[in-house]
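Missing here is one protein chain; the remaining ones are kept as they sit in the complex.
Chain IDs A, B and C follow the sequence of writing; residue 1 opens each chain.
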Amino acid sequence: MDFVETRLRVRYAETDQMGVVYHANYLIWMEVGRVEYCRAAGMVYRDLELEGTLLAVAEVNCRYILPARYDEEVIVRTSLGESNARMLRFEYAIEDASSGTALATGFTKHVFCDRDFKPRKLPEKYRALFGLA
Amino acid sequence: MDFVETRLRVRYAETDQMGVVYHANYLIWMEVGRVEYCRAAGMVYRDLELEGTLLAVAEVNCRYILPARYDEEVIVRTSLGESNARMLRFEYAIEDASSGTALATGFTKHVFCDRDFKPRKLPEKYRALFGLA
Amino acid sequence: MDFVETRLRVRYAETDQMGVVYHANYLIWMEVGRVEYCRAAGMVYRDLELEGTLLAVAEVNCRYILPARYDEEVIVRTSLGESNARMLRFEYAIEDASSGTALATGFTKHVFCDRDFKPRKLPEKYRALFGLA
Partner (left out) sequence: MDFVETRLRVRYAETDQMGVVYHANYLIWMEVGRVEYCRAAGMVYRDLELEGTLLAVAEVNCRYILPARYDEEVIVRTSLGESNARMLRFEYAIEDASSGTALATGFTKHVFCDRDFKPRKLPEKYRALFGLA
C-alpha cells in the first residue's frame, strides 16, 4: 500500500479572517488522513488505544503552498515514510480535489507509548501492517 | 459572589472568513469564564475531576448581539443562575472590554456525573461554595 | 424537502479529556449539516456569500443527550424550522449512525446581512428554495 487518499470538504469553522483555512487545521486533516491510512492498512486506531497503546505525536511539519478555501474539497494523500516498532513517520500531500493543485506537504512523527506516555512497542499483531518483522 | 469577570484577547485562530469570531468559539470563552468562576468560588475544576466527579454539559444557549473581532479584548461575566446538588446553570454576558458594548449573552446547564457519565451529586465539601446546604 | 442527512466521522481533534466530543464541536457539525441542507435545496452558501449576502448566526441552542465518541460515525439531520426573507431557523437532530441513538438536538437562528453586518433580505432568486414567496 503506497498511499491512502482521504477526501474532506473545508468547513466554515476552519477558515480565518484572511479568507482561507487557518494553518493549524491542516494538522487536523493530517490526523484524519493518518487514521484512514491505518484503517486501510488493517489497524483501527481507536482499537489500538482501547488496547492500551497510544500513538503520541513527537513532531509535525507543514509547508504551505497555496491557501485552501471554504467549501473546497481537498484530498489528503497519506503515506508511511519510516517505521519501526517504536515509531512511525507519516508523510502527507494535500491538494485541491477538483484541480489537483498542491496546497501543502508535511510529515508527522509518532512514538508508541502507554497511557502514562512511557515508550512502548507496537503490539506484534499490528507490526506486519507497517512492514515490520 | 455575584459574578466573576474574565478577560480574554481574541485569537486569530478564533476568527472566520466573515472577518469576525466564529460563533462556536463563544462556547469556549464561556468554558473559560465558568472555570474562573469556580476557582474564585473555591473549587478548582481540575481537582473535582481528579477526585472522580465530572461536570458534563447538558445544554448550551448563546444569543449573538454584535460580532467580536480579532485582537479585541473581551470580558466574560459569569454568574450562577441555578444550582442544586445534581446540576448547575451558569449565565454569561460577553462584552467588548474597551467600550463595554454587549456582544453576546448565554447560559450553560451542567450535571454532575462520574467518569462513566452516571449522574452523581456534587461532593459535600464543595456544596456551600454554590449556595447549597 | 423535509430534512437532509449528513454523515460525519468524529475526529480525534474533536474529543476532550472526558474521552468524548467537546460540546462546542456540535455547533460545527450543525454548520456542516446546514451547508448541506442549503446545497440540497439549491443554494450553495459559498456563492451566496460571494454575491454579498452573509447568513450571520443570531442564536444557537444545543441539548446534549449522550456523548459522541471518537471514530464514531454520526448523522446530522437538518431541517428548516422557520423562514422569512430576513431570517432562517434550522433544527438539528444528531445521532449515532450505527445504532440510531439520539446524541443531541438543537437549533440555530440566522439573519441575512451584508458584509458590514447590516440586515438585508435573502436575494429573490433563492427565496422559493426556502418556501418563501
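Note that in this section contacts are C-beta pairs under 8 Å (C-beta built on N, C-alpha and C of every residue); 3 or more make two chains touch, one makes a residue touch a chain.
In this text the structure is predicted, and so the values were computed from the model without any measurement.
Visitor: Considering the complete complex, identify which of B:13, B:102 or B:128 is in touch with the unshown chain.
Guide: The missing chain is touched by B:13.
Visitor: Looking at B:1, B:44 or B:128, which residue reaches the missing chain?
Guide: B:44
Visitor: Of the residues in subunit B, which ones touch the absent chain?
Guide: Given the touch definition above, subunit B has residues 9, 11-13, 28, 31-32, 35, 44-46, 70-71 touching the missing chain.
Visitor: State which residues belonging to subunit A touch the missing partner chain.
Guide: Subunit A touches the missing chain through residues 18, 20, 23-25, 27-28, 31, 54, 56-64, 66-67, 117.
Visitor: In the full complex, which residues of subunit C touch the absent chain?
Guide: Touch set of subunit C with respect to the missing chain: 12-13, 15-20, 22, 24, 70.
Definition applied: only the chains that are shown with their structure count from here on.
Visitor: Specify, for the interface formed by the sequence copies subunit B and subunit C, whether it is same or different in terms of residue numbers shared by both sides, with half as the dividing line.
Guide: Mostly the same residues.
Visitor: Closest chain to the overall C-alpha centroid, by per-chain C-alpha centroid: which is it?
Guide: Chain closest to the assembly's C-alpha mean: C.
Visitor: So which chain is the furthest away from subunit C, centre to centre on CA atoms?
Guide: If we average the C-alpha coordinates per chain, A ends up farthest from subunit C.
Visitor: Please compute the angle of the rotation superposing subunit A on subunit C (C-alpha atoms), rounded to a multiple of 5 degrees.
Guide: 180
Visitor: From the C-alpha centre of subunit A to that of subunit B, how far is it in Å?
Guide: Those two chain centres are 33 Å apart.
Visitor: Provide the C-alpha centroid distance between subunit A and subunit C, rounded to the nearest whole angstrom.
Guide: Between these chains, centre-to-centre, one finds 27 Å.
Visitor: Where in subunit B do residues touch two or more of the other chains?
Guide: Each of 17-18, 20, 24 in subunit B touches at least two other chains.
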